[in-house]
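Note that one protein chain of the assembly has been removed; the remaining protein chains are unaltered in position.
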Amino acid sequence: MNDTDIEQMDPQNFLYGCELKAGKEVVFNPSDDDFQHQLSLRMVCVDPSTKDELHIVEVEGRDKDGETVKAVLATLKPSTLPSVSLGGFEITPPAVFRLKSGSGPVHISGQHLVLMDGDQSFDEDDDD
Amino acid sequence: MNDTDIEQMDPQNFLYGCELKAGKEVVFNPSDDDFQHQLSLRMVCVDPSTKDELHIVEVEGRDKDGETVKAVLATLKPSTLPSVSLGGFEITPPAVFRLKSGSGPVHISGQHLVLMDGDQSFDEDDDD
Amino acid sequence: MNDTDIEQMDPQNFLYGCELKAGKEVVFNPSDDDFQHQLSLRMVCVDPSTKDELHIVEVEGRDKDGETVKAVLATLKPSTLPSVSLGGFEITPPAVFRLKSGSGPVHISGQHLVLMDGDQSFDEDDDD
Amino acid sequence: MNDTDIEQMDPQNFLYGCELKAGKEVVFNPSDDDFQHQLSLRMVCVDPSTKDELHIVEVEGRDKDGETVKAVLATLKPSTLPSVSLGGFEITPPAVFRLKSGSGPVHISGQHLVLMDGDQSFDEDDDD
Partner (left out) sequence: MNDTDIEQMDPQNFLYGCELKAGKEVVFNPSDDDFQHQLSLRMVCVDPSTKDELHIVEVEGRDKDGETVKAVLATLKPSTLPSVSLGGFEITPPAVFRLKSGSGPVHISGQHLVLMDGDQSFDEDDDD
């Protein structure tokens, strides 16, 4: 068995992209009960129409106690830093993305990973 | 069995590069039915001939429902951010790259990963 | 067995975020004795209210002899570099984050990884 | 068996560095027939003596059909972006690095990974 980049073809890998604007949240919470979902966030980018001000991208998720927690994904400004790499920031749903500051638009992109085998539980040892 | 960087030699690793200009899309959709293909995108870079304006690189792929989805790979401007690392953004074909804004040229580079063993299916358990 | 991104769903992956200000340290030292914890730090970002001066984010942890060691996680300035990716800087608790320079606020975000199986010891061979 | 960063000690990991100037190509094509080689490129950086103009670093390698393919590794300018991370851009030899634009010097650094066990073929299943 290989433990390589190519094996990243094994789980289903889909493209994910969304656009944030002031007052427009984006929710990531796939409803398929039999599948497991994860986002591997890659890039946050401004647009030519984005006003030249600091934009703060916030993600809202869950901490280990199940409580809502907010974190800052990226701070961008078109004339200073128009793109930033998140390097594969793994987000487990449910998650909400929003602009904490700035009017946008700001684009988020990454990989939507789906484990298609509903019989395999991640809660058990893989060797069983 | 080794689980290391060196094993990335195991699947065939080829160099990938393309150039985008306004109105010139690049399609990634290898036709070999027996092989499995994936792009691990690494860099997006401007050129000395690129006009000093914001360039938006867009990728079009598939979401989990098989629907077409667009995402922004990078936003670059020669005088602000001439290169950006994508950090290994994995793209499963079919995919189309284009400039959503800007006249280019803009260069995309990365690794083209090919699983040569046509008998091995990624849809089955690896332990079989 | 899969060795892929999707398996990052297996250990519990939670969102981590904190905010640093001058004089306000943040401690990461979960108290659950049966679980193992790790931070995979992803981003350090300024805020629209952050003064335009160099901000130095310091982390204090342990070296291999159990001694306290300090390291610089990031140096940011709103008008020069408002965000920087840490690319998955793994921090084993206990750790303390603070601003060594600058008044903040500065945001740190990443993944809080928790190994739920208290019976499995990382000190033994996995093949046992 | 562990599948961790520390296992990256298992294959031999050596330091790689080269310097590019206009008209001075650098070839990476180790001649050891029994070993397998790969570059994991990490950084591209300018020098204090580098003229303040856009520098384009090009790599020439092979695509899946064995044809020569060129790709842009990085675009740097001392006053705008003096360093850029490639994040582990894996290059399988033979490869040639050169400046497509700019007079240099520009430095490339990374890891040279060598699989010392000549008996193990990456073309066979690891489980054999």
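In order of appearance the chains are A, B, C and D, and numbering begins at 1 in each one.
The rule is simple: a contact is a pair of C-beta atoms (placed from the backbone, for glycine too) under 8 Å apart; a residue touches a chain by one contact, two chains touch by 3 or more.
Since this is a predicted model, take the numbers as computed values, not measurements.
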In the whole complex, of D:R42, D:R62 or D:K100, the residue touching the missing chain would be D:R42
State which residues belonging to chain C touch the missing partner chain. 1-4, 7-8, 10-11, 13, 36, 38, 40, 53-54, 56, 59-64, 69-77, 80-81, 84-92, 95, 101-102, 111, 113-115, 122-123, 125-127
Considering the entire assembly, which residues of chain D contact the chain that has been omitted? 1-10, 12-17, 30, 42-43, 45-48, 78-88, 107, 109-112, 114, 116-117
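Please note the rule applied: only the chains that are shown with their structure count from here on.
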What are the residues of chain A that contact at least two other chains? 1-5, 7-8, 10, 13, 80-81, 84-88, 111, 114
